[in-house]
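What you see is the complex with one protein chain gone and the rest in place.
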Amino acid sequence: MEHATPEAIKRHVKVYISVFVALAFLTVVTVIVSYLKLSLVYAIIVALSIATIKGSLVAAYFMHLISEKKIIFWVLVLTLVFFLALLITPALTGLEIRSYVS
Amino acid sequence: MSSLIRYISRPHPITGVTNAKLGTWCFLASEVMLFGALFSAYILLRTGASSWPRGSELLSVPLATFNTLVLITSSVTMVMAWASLMMKDLSKYKRYMGFTILLALTFLVVKGFEYGHKFEHHHFPSTSTFYAIYFTLTGLHGLHVLGGVIVNTYFLLPGSKLWETEPEQFTGRIECAGLYWHFVDLVWIFLFPVLYLL
Partner (left out) sequence: MTGEHNLPFWRKYIFSIDHKVIGIQYAITGLLFLLFGFFLMMMMRWQLAYPGQPLPWIGHLFSEKAMLGGVMLPEFYNQLGAMHGTIMVFLGVVPLAVGGFGNYFVPLQIGAPDMAFPKLNMVSYWVYFIGGVIMIVSFFVPQGAAQSGWTSYAPLAVIAPTGQTLWLLGMVCLITSSLLGSINFITTIVQLRADGLSFFRLPFFVWAQFVTSFLLLLAFPPLEAAGVLQLMDRLAGTSFFMPSGLVVSGKVVEVSGGGNPVLWQHLFWFLAHPEVYVLILPAMGIVCEIIACNTRKPIYGYKGMVYSVIFIGFMSFIVWAHHMFLTGMGTKMSAFFQITTMIISIPSVVILTALVLSLWGGSIRFTVPMLFATAFLPMFGIGGLTGLPLGLTASDIHLHDTYYVIGHFHYVVAPGTLLALFAGIYHWFPKVTGRKMSDFLGKIHFWLSFLLMNGVFMPMFIQGLAGVSRRLWDPMQYAHAQPTQPLNVFISICAWLLGLAQIPFILNFFWSLIWGKKTDQNPWQATTLEWSAPSPPPHGNFEHVPVVYRGPYEYSIPGQRNDFWPQAMKEGN
């Protein structure tokens, strides 16, 4: 990206605009789906899937992760592993205890 | 002197990134863990609760949808500000940066109305665990937005003088400010469904 030509930047700008349209569209979709009163499990699956797609679009294009250098990836992969461990382990311990109680 | 330090404006030949870019990504990695801990708290509390309201029953989905669109738009103007600098157009950069800041302020004002509305109806963080997590998460996110406004305003006004002497370094700084700003957007993209829709 550092030595990008003006033409390349203009192409990037087009990508940014399309990503913006996609983000706005997905926002509307996720709101509409929420009015359908799906059961909680389906609602979670749909809403989080859409959020993940939107998040990936932002990270990949606005934050240039799609063309980023290896070192950044390594930092992020490491972070992601610990992020997931932190996200689910406390809830898993909580759920396991409750499974004994019931 | 600081000029002895290498790779401030030009990327390292092997890693391919500047110091500032690596530093910014490390900072964002720590932010991921910060919000990760809060989301983890949310999951643990919700899975342990005997009942939990759907966010749409208590919060205003239209206002939050509007805010989501505002924040997404501000992300686009931010990346356009950076692209303008890549095309060596400072005045265009300033216009886009100004838009970004205005949109961020719009977000905060709308958020302020939402908070005020809740307080009027005597809904406070102490009301229930749902409101506790709602106010804490959105409050912390709001502080991040405010931080972004301060940084971006600096780069719009006094900070942009660097463009005249070190255009490459200034462009790098705007890219890093952009990374932070997109991250704030990214957090909201997850906060919105988690708090308002589910």
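Letters A and B mark the chains as written, and numbering starts fresh at 1 in each.
Definition applied: a residue touches a chain if its C-beta (ideal position, glycine included) is under 8 Å from a C-beta of that chain, and two chains touch if they have at least 3 such contacts.
These numbers come from a predicted model, not from an experiment.
Just so you know, the chain we are not showing touches A, B across the whole complex. Residues of subunit B in contact with the chain left out of this view: 1-2, 4-7, 12, 15, 17, 19, 22-23, 26-27, 29-31, 33-38, 40-41, 44-45, 48-50, 124-129, 132-133, 135-136, 140. Subunit A residues in contact with the hidden partner, per the touch definition given at the top, are 71, 78-79, 82, 85-86, 89-90, 92-94, 96-97, 99-100.
Keep in mind that, in the parts below, only the chains that are shown with their structure count from here on.
For the pair subunit A and subunit B, the distance between mean C-alpha positions equals 15 Å. Within the complex, the subunit B residues that touch subunit A are 11, 15-17, 21-22, 25-26, 29, 32-33, 36-37, 39-41, 43-44, 47-48, 54, 56, 61, 65, 68-69, 72-73, 75-76, 78-80, 83, 86-87, 178-179, 182-183, 185-186, 189-190, 192-194, 196-198.
Interface residues of subunit A facing subunit B in the complex, by the touch rule stated above, are 2, 4, 6, 9, 12-13, 16-17, 19-20, 23-24, 27-28, 30-31, 34, 40, 43-44, 47-48, 50-51, 54-55, 58-59, 62-63, 69-72, 75-76, 78-80, 82-83, 86-88, 90-91, 94-95, 98.
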